[in-house]
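Only one protein chain is missing from this complex, and each of the others stays in its spot.
Now for chain A:
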Amino acid sequence: MAKRPFLIPGVDKRLLIKDSIKAMPDLTRRRFITGGASLGALTLLTGCDVVDGDTAEELLKKVSKFNDAVQSWMFNPDALAPTFPESAITKPFPFNAYYTLDEAPEIDAADWKLEVRGLVDNKKSWTLDELHALPQVKQITRHICVEGWSAIGSWTGTPLRDFLKLIGADTRAKYVWFNCADSQGYNSPLDMRTALHPQTQMTFKFADQILPRAYGYPMKIRVPTKLGFKNPKYVVAMEVTNDYKGGYWEDQGYNSFSGS
């Protein structure tokens, strides 16, 4: 996740997405216009009007969709992200979000439940104790941020594919869509093939300790085959769905697949 406060106050994002394709360009257009000054210089160099708004922007979005398809084609469900020894762990592991650590969700385990929705046989909600009782594995992998930096961390939890099996999820569905507890309602879709990747994990511990608030207490989804912003923290719900429901950063223009 990267630092960048966005979202217009008073605008309900879900309604916006429903109005969808028409409304979304407005969100991104602002960003392109702020780049107008430098684009002006480029226009002079190339002699073509690349700024002229919608055309360039629509084209870029189409290419990004095409890049989703290319990445999905490149994705090898058996290719494992490299793992590292304990000695390689980055200390301190960075905290990064669109809010400060003080503003990060403070969740009381007693009030928290993981809600399960969509194309699953068993829609029961899970308490933290119930989740902690599931078999866990530890993995030390490199977290790569969309900003470019990376850090090696140690994450322990239950492979998501085991949990999906446990709840009787329809694994032919296209996405698992995660919802988070932070104030702006962070969310992110994960394509099913990545959700079923052996290293994709419901994480409860960082460096052998209960996940601290900074890293997403009580649960984060660790996906070493995706950029950091596709690793949601403070997860409160997951929905198995065939619909593309968008995501906090995806809606603002980050490539949706963003596989690594």
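Just so we're on the same page, a residue touches a chain if its C-beta (ideal position, glycine included) is under 8 Å from a C-beta of that chain, and two chains touch if they have at least 3 such contacts; residues count from 1.
Everything below uses one rule, namely that contacts and distances are computed from a predicted model.
Q: If you look up the hidden chain in UniProt, what protein name do you find among "Transport permease protein", "RNA polymerase sigma-70 factor, ECF subfamily", "Pyruvate dehydrogenase E1 component subunit alpha" or "Cytochrome b/b6 domain-containing protein"?
A: "Cytochrome b/b6 domain-containing protein"
Q: Given the contact definition stated above, which residue among A:Q136, A:N187 or A:T225 touches the chain not shown here?
A: A:T225
Q: Of A:T127, A:T171 or A:S260, which sits in contact with the chain we cannot see?
A: A:S260
Q: Out of A:M74, A:L101 or A:I210, which is the one that touches the chain we can't see?
A: Of all options in A:M74, A:L101 or A:I210, contact with the hidden chain holds for A:M74.
Q: Return the single residue from A:C145, A:A207 or A:A237 that touches the missing chain.
A: The missing chain is touched by A:C145.
Q: In the full complex, which residues of chain A touch the absent chain?
A: Touching the chain left out of view, chain A contributes residues 2, 4, 28, 31-39, 41-42, 45-46, 59-61, 63-64, 67, 71, 74-76, 79-82, 142, 144-150, 224-225, 249, 252-255, 259-260.
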